[in-house]
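These notes are about the structure you will find just below.
The complex appears here minus one protein chain, its other protein chains still in place.
Let's turn to chain A:
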Amino acid sequence: MALSPRVATPSSEFRHTMQNLLSAYFPIAVFIVIAAGVSAAMLGGSLLAGRQKPYAEKNSAYECGFDAFDDARRRFDVRFYLVAILFIIFDLEVAFLFPWAISLGRIGLFGFWSMLGFLGVLTVGFIYEWRKGALDWE
């Protein structure tokens, strides 16, 4: 049984969409390859063009002329960790907001109030963090 190529079977439609997608994103792939090439050429070029004369003193970590006391990868302030956690929460929220903002015209009042409920819960959490001093740096 020979299907005429004009008939849009789900698979041919799917292939068509995929092709559109691929052709839309193909230039980005090319761009990334070229950008990577330029960066690699610059890094490699300076490795080749510059005279490399390493010695122990020069290769030690910079510490205002001292010998480095110990390894630099030591404990650090927990607040940075806290900021990272808060960032994940709020960035996820923004990621939720993107599709909502695009389709708000179609999902109507129900969509609007659902998101407002979500934001309300998040705001309660935010106020709690604020009160607890998670956002304070002194």
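Keep in mind that, in the parts below, contacts are C-beta pairs under 8 Å (C-beta built on N, C-alpha and C of every residue); 3 or more make two chains touch, one makes a residue touch a chain; residues count from 1.
Rule of thumb we're sticking to: contacts and distances are computed from a predicted model.
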Undepicted complex member, UniProt protein name, chosen from "Beta sliding clamp", "Sugar ABC transporter permease", "NADH-quinone oxidoreductase subunit H" or "C-type cytochrome biogenesis protein CcsB": "NADH-quinone oxidoreductase subunit H"
Absent chain, residues of chain A that touch it: 24-28, 30-32, 34-36, 38-40, 42-43, 45-47, 49-54, 56, 58-64, 68, 71-73, 76, 79-80, 83-84, 86-87, 90-91, 94, 97-98, 101-106, 109, 112, 115-116, 119, 123, 126, 130, 135-138
